[in-house]
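One chain of protein is taken out of this complex; the other chains stay put.
And now, subunit A:
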Amino acid sequence: MSIREFAESGADLELVGIQKRFPGFTAIEELDLTIPAGSFFALLGPSGCGKTTTLRLVAGLEEPTAGRILIGGKDVTDTKAHQRPVNTVFQSYALFPHMSIIDNVSFGLKRRRIGDAEAKAHEALKLVELDHLAQRRPAQLSGGQQQRVALARAIVNRPALLLLDEPLGALDLKLRRQMQLELKTIQEEVGLTFLHVTHDQEEAMTMADTVAVMNKGAIEQMGAPEELYELPRTAFVANFLGKSNLFTGDVVGTTDTAMTVDAGGHRITVPTARSQRHQGLVTVGVRPEKVTLHAEQPEEVAGRNLLGPGRVIDVSFAGVSTEYIVAVPGVGTISVFAQNMTFGPVAHEGSEVWLSWDVEHGFGLSDEPDESSRFPADADTQSIAVQRREALITELEGS
């Protein structure tokens, strides 16, 4: 795979036993990862989890402390950045401010002495619908336009592997949706391998074929977006990828199909096959949108978990759905997402409700619940707000 020619198709990326230490901290503990050619792979994680470092290692902007990097089966660990068949769309775009848009886009082609650089650059600009701005300078473009130029500058080189470092972070929601679609279309059209680094779980899930959730320099769980969402294996994944209601308790009964956990006096059943651990103290959970709110006590039905009565302590309207926070004695607060099928909320703050969900929707986590950090600090501002309010409520009620 020479730098002088275009990649025919995407290449596999293999990271073998990668470790990266910086003076004072370890960014990546131990990372083994294989990304098949032509796939759209997302590395998802909070800031500081090592995802950007991983990307920089692949791009050749950092050297791994240990381990090998293989692109298309070829070891590139010791290859300099400018000799790797890889291009990056940087988080800050990093468009050269002293060059016109067309010079920016044709920069890589000219360095590789590929003929007709200007014409190819114009084609790439047409793909992102910015050819009419070819003579402008980056500073004269809006953030979204700059982002598209950065994308054109990378894909015009037809790299075997395209690295995207949170390229959509600076865009507003509408533009971001539009760019997500465009990126996905481009990836399918040109068949390149995309490695996308992001902290936006929604972005990762809508765009990628495979998502790897990274935490503290290691991959926690990897799989198709639906799989990760429906069956998280750790509390970190359960909370980072959407929201989860988690309950910790002792296993009180296990059959081939179902496992029952006693959480604060409430019996919660999850399918055995969807649980990672089957004895002792375990954490099980359910997604908020799977939980149904009942204004009156429903009858116990086989195959459904029932919790209650609880009290609605917060109702927040979010357009398509309404989030209810319900405090159930013994298990803490439970979040419920209910589709807004009728006008107005179905339950009001302070009203008494029951909760139920299909046993099939539950999942059991692999975390050791007795670990000190069994529920890692949730950095989500909304949940912090809820926690604050809870603390305030208990304080007010106590006095």
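What we mean here is this: a contact is a pair of C-beta atoms (placed from the backbone, for glycine too) under 8 Å apart; a residue touches a chain by one contact, two chains touch by 3 or more; residues count from 1.
Just so it is clear, contacts and distances are computed from a predicted model.
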Listed names "YwgA family protein", "ABC transporter permease subunit", "Glycine cleavage system H protein" or "Cytochrome c", matching UniProt entry of the absent chain: "ABC transporter permease subunit"
Touching residue (missing chain; options A:Arg21, A:Arg137, A:Lys216 or A:His294): A:Arg137
Which residue of A:Arg21, A:Arg68, A:Arg112 or A:His266 touches the chain not shown here: A:Arg112
Sole residue of A:Gly24, A:Gly73, A:Pro97 or A:Gly265 that reaches the chain not shown, by the stated touch rule: A:Pro97
Residue of A:Thr88, A:Gln145 or A:Gln180 touching the missing chain in the full complex: A:Thr88
Per the touch definition above, residue among A:Leu15, A:Ile28, A:Leu44 or A:Ala59 touching the missing chain: A:Ala59
Missing-partner contacts on subunit A, residue numbers: 3, 59-61, 80-83, 86-88, 90, 92, 94-99, 107-108, 111-112, 137, 139, 153, 157
